[in-house]
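The complex is shown incomplete by one protein chain, all other protein chains being positioned as in the whole.
Read from first to last, the chains carry the letters A and B; within each, the first residue is number 1.
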Amino acid sequence: MIVDKMEQSLRPVETPMAPYPPKYITMATGEKLVIRQIRREEVPHILEAVKPLMTVEADFYDIVASRIYSELLGYYRYRVKDEYCLIGTIDGIIVGIVNGRMVDEKVGMSYHTMTLKQGLRIGAQLFAAKMEYHLDFLNQEEVLIVAESPNGFKRWMIEYELESRPETWHELGGVPTYVLTKALWEKHKGTKLGGRRPIKEELLKTADNPILPETYAQIPGYKR
Amino acid sequence: MREVGIVGVGHSKFGKMSGGTFSDLLSMAAVQALDDAGVKTGMGHGIDQVFVATMGAGILNKQSGIASALVDYLNLRPAMAETIENGPASGASAIKLGYMAIASGMCDCVLVVGGEMMRVVSGWEGTDFVATMLHPEAEYNYGLTLPAFAGLFTKLCMEKYGITEKDLSIVAVKNHENAVHNPVAHINVVPNLYCITEDEDAHIMNPYVAEPLRMYHCCPVSDGSAAVLLCAMDKADRFIKKPIKIAGIGSATDTHAVAEREVPTDLLAVRLAAQMAYKMAGLTAQDIDVAELHDAFQILEIVESEEVGFFKRGEGHIAARNGETKIGGIIPINTSGGLKAKGHPLGATGVSQVVEIVKQLRGEATGRQVEGAKAGLCVNFGGFGNNVVATILTKEEA
Partner (left out) sequence: MEEKMYAYKCTACGQLHHPKHYVCKKCGNRKFEEVVLDGDVTLVTYTKVYNLPEGYMKPYMGFGIVKFTNGLVVTGQLEVENPEIGMKLMSTVGVVKEGIGKDYFGFIFKAI
């Protein structure tokens, strides 16, 4: 697209953000989950993985997938400031997606966590990776979080003992905001954050061209 | 008493049911059992009594009197019908009552179907519902759950007998490996022993649920159903397969509040139920070739294997470490994958265990067959061990 003065004026000014260093986590089955950040140009491909879940009512997949779709589009089309997206892959296949953005130097805004392959605690690890990004690599002081599903509420608000801060508005619109502070992160990351670095070249390479899942357990009978 | 045998078995795939009602779930397994026996649904089915085993139909699925509903749904009217509830031991209890109905002479042919559709509610609500089995004032009101008691029990057994977390993982991995060969199992991925015990991230990927029990030491929450068709042995000619005999049944109860148990590391009701079943069958532990032991928490498989007499107290975990409970070992336990990998729809489990043993004794357990199995034992554990039912099945010589 032509980036003329008009387009330039519609784009937010980007803050330089340290990239997320990729890592791998050994799953209970012995498989390796690779977690890495995506580049802006990868968004259209990732959107294809999100699309099928936009109409699945169960477990709030429809709202989470639809919102992630629009958030990633916002990132791709330069209409959201300082957004990032991390993906998880196993054997090259996309198994989970998380995203968020920096509000300012000190405060992060967590958007969504979506697991494509259920049952292996992938969502929990991707969420932890997101928090790791905000608090350990972007050196922020706190992250604002909301939950759309009871599962999310239990996994984050209760397990991380998040601080309730209803007076602060979260961009996702009105549901009570909770905060992961640096202190809470230091308290819980030992039992919550997995993964090892550096990641071997060959392993990281498997995530180079993320493969779209052929089937989704959440959508019986679906085939890409 | 008349002799009773099993002439047909049915089993749905355990896991998450997508679409359909609770009656559909039960019917799937029921009809399979009838087909297996060569019974046509419709005129002349010859079924006198139907027992449905379920713990949650009334609470989770808002369906009381489910046996009455099923009888009509399957066009088995005017057969007698009752719903049987004994917590997670509902299945074996329903079979026990089916046995009693035939042995007494009141019935010739009984259909027993066990089922549970638990995944319609959240994990929280599920845990809460299961906890209703606990003592209301002394346990439930404290926020105690079945996993909490399993944790308390495991801690004590570890102190007394030296059982380790790794032992529990060894049992879990064995069960998962067995389930790979069971097409109806809920889970067919196998956790890697190293990855869930010693790997750097093991404590995160296999976190504590109720210390010292970890995630991979506890069974999943499953939907599913299983069914058996029972018949008087002297009236079994009309069926296509030779009956597998119910040689012995025993059941026993213990204190409701777990703290009141005489010996806190014992599972007394398991021991008494097994002894009663052995006595009725005229067999001992040494005569059993294959067993399905209720392993909602892997510690239970270890302790039950001791209480039923396979190993001395305190040596069950050593036997597991040495591979003695694997297929090919001295006493294969949970060839189906157990509750751990096959899944645990509460009301279905007791019936599912019997289905597995029937398959073993018939030689139909492809990929997980115990060669030449002639006698099998099932232990179905209710509450946290306060109501246990043991069933012994034998293959009659030609």
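Just so it is clear, a contact is a pair of C-beta atoms (placed from the backbone, for glycine too) under 8 Å apart; a residue touches a chain by one contact, two chains touch by 3 or more.
A quick note: this is a predicted structure, and the numbers were derived from the prediction, not measured.
Of the chains on view, those touched by the hidden chain across the whole complex are A, B. Among A:14, A:161 or A:208, only A:161 touches the chain that is left out of the view.
Residue B:211 is the one among B:198, B:211 or B:364 that touches the chain missing from this view. When the omitted chain is restored, the residue from B:31, B:100, B:156 or B:276 that touches it is B:156. Note that of B:3, B:35, B:82 or B:128, the residue touching the chain absent from this view is B:128.
Note on the undisplayed chain: of the listed residues B:264, B:323 or B:367, the one touching it is B:264. Where chain A meets the omitted chain, the residues involved are 157-161.
Interface residues of chain B facing the missing partner chain: 123-125, 127-128, 131, 135, 137-139, 141-145, 147-148, 151-156, 159, 207-213, 257-260, 264.
Here, only the chains that are shown with their structure count from here on.
Centre-to-centre separation of chain A and chain B, using mean CA positions: 40 Å.
Those residues of chain B whose C-beta lies close enough to touch chain A in the complex are 18, 122-124, 187, 189-192, 194-196, 199-201, 203-207, 216.
Contacts from chain A toward chain B in the complex involve residues 25-30, 119, 121, 125, 150-151, 154, 191-196, 220.
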